[in-house]
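Of the protein chains in this complex, one is absent; all others appear in place.
Here is subunit A:
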Amino acid sequence: MGAHISIPMYQRAVKQRYRLVGLKCLKCGKINFPPKAGCKYCGNFDQFEEAQLSGKGKVYSYTIIAGAGAPPEFSEEAAYRRFYPVVLVELDEGPRIVAQLVDVEKDQVEIGMPVELVIRRIYTEEDVIRYGYKFRPKKD
């Protein structure tokens, strides 16, 4: 977050960003998310298959970002929210990913809380809306 991502780069990762599609390593069986050129766990470079992640996980750690500390593409949203939680989520399938946590007050965030994937607008640049994954406290 915070770094400029060009439209072609965003386009290439649309399935990951919109639906958490990862790559399963066929050598060691672990799921890589976000997918990289080689398996993060065993270094395998060529044997993968696409894997749909469940979008369920737990908060592994978190931080609360104050509005003034937000990167420029988030400034309008940060001005409205004043504070927003960013969490490191450990997905049920293993990978840990950083995302915003929504539908929550800042004093309700806890390590270990179950969360679920939600697709929201991340930011808009060049009038192109960038949708992507966030998390919220798990319902039911």
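Following the convention adopted for this analysis, a residue touches a chain if its C-beta (ideal position, glycine included) is under 8 Å from a C-beta of that chain, and two chains touch if they have at least 3 such contacts; residues count from 1.
Rule of thumb we're sticking to: contacts and distances are computed from a predicted model.
Could you check which of "Hydroxymethylglutaryl-CoA synthase", "dihydrouracil dehydrogenase (NAD(+))", "Acetone carboxylase gamma subunit" or "Amino acid ABC transporter permease" matches the UniProt name for the chain that's left out?
Per the UniProt record, the undisplayed chain of the complex is "Hydroxymethylglutaryl-CoA synthase".
If the hidden chain were put back, which residues of subunit A would touch it?
Residues of subunit A in touch with the missing chain: 14-15, 18-19, 52, 77, 79-81, 102-103, 118-122, 129, 131, 134, 139-140.
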